[in-house]
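The complex appears here without one of its protein chains, the remainder shown in place.
After this line comes chain A, so read on.
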Amino acid sequence: MRRVRTAAAPYLLALPAWIWFGVFFVVPIAAMASVSLTTGNLLEGFQQTFSFSNYADAIGQYHTQMIRSLVYGGVATVIMLLLAYPMAYWIAFKGGRRKSMYLFLLLLPFFVSFVLRTISWGFLLADDGILFGPLKSAGLLPADFHVLATEFAVIGGLVYNFLPFMVLPIYVALERVDPRVIEAAYDLYASRWAAFRRVVLPLSLPGVFAGVLMTFVPATADPVNARVLGGTGNTMIGNIIQTEYLTNNDYPTASALSFTLMAVLLVGIFVYARSLGTENVLEAAAR
């Protein structure tokens, strides 16, 4: 009896999480999948008609925003990676006893709400705001110079808002690299670059993988940055979904777009995982 209880304990302890997951993820997803195939409107109600044309219509109408989102998300992710890797590397290997302080500084902006941070970026980047105003009056920038309401502002905002999610997993991966292993590389005639390229970088790839996952997905789907920092030409798919749901009350289209976005991201991640996460790549890096 006792043994049975012991064996069942982990499952029982996990039960609340499973219930949570079921109620707040599986059920809504299933409901949304169902909604995405209905037709109708808010006044007359929605009927389940298995109308797969919802998807074709939604993609036909909004593929520009969809592609733009993937491009913005992708560019932002690449920039974050280029910024985050040296940052994480520096904290992990040169941080010394102040490591936790640097990590805290990295997370400090997160004590301010996401929307508020984005809005203050808007202030900063405004055409005659605190940054460009003085530069323009000093004649250092042309009067018609602007960043706000362009893709630079949106991508910049995405980079700013999601950067810590890239830094932290890379930092954790680098932190876990045994310094003796790096010494072994030097001992075996590796230059600093070779030691990085053959040993440190491959061993940190799981962190890079996690970081990309944790930034690319939310950055691509994010509606806030495009809304606050972008112009009419920078609308992202997150804005469309939001508008379709909350303003137009076109639930089928919004749901179909959400599922399409999910599918695209899942396929992208799968391809990415196959190319980066497999042992073949690591084997290649070993040479």
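Quick notes
Just so we're on the same page, contacts are C-beta pairs under 8 Å (C-beta built on N, C-alpha and C of every residue); 3 or more make two chains touch, one makes a residue touch a chain; residues count from 1.
We adopt the following convention: contacts and distances are computed from a predicted model.
Among the names given as "Spermidine/putrescine import ATP-binding protein PotA", "FtsW/RodA/SpoVE family cell cycle protein", "Proteasome subunit alpha" or "Aminotransferase class I/II-fold pyridoxal phosphate-dependent enzyme", UniProt records the absent chain under the name "Spermidine/putrescine import ATP-binding protein PotA". Contact residues of chain A toward the unshown chain are 178, 180-181, 183-191, 194, 198-199, 202-203, 282-283, 285-287.
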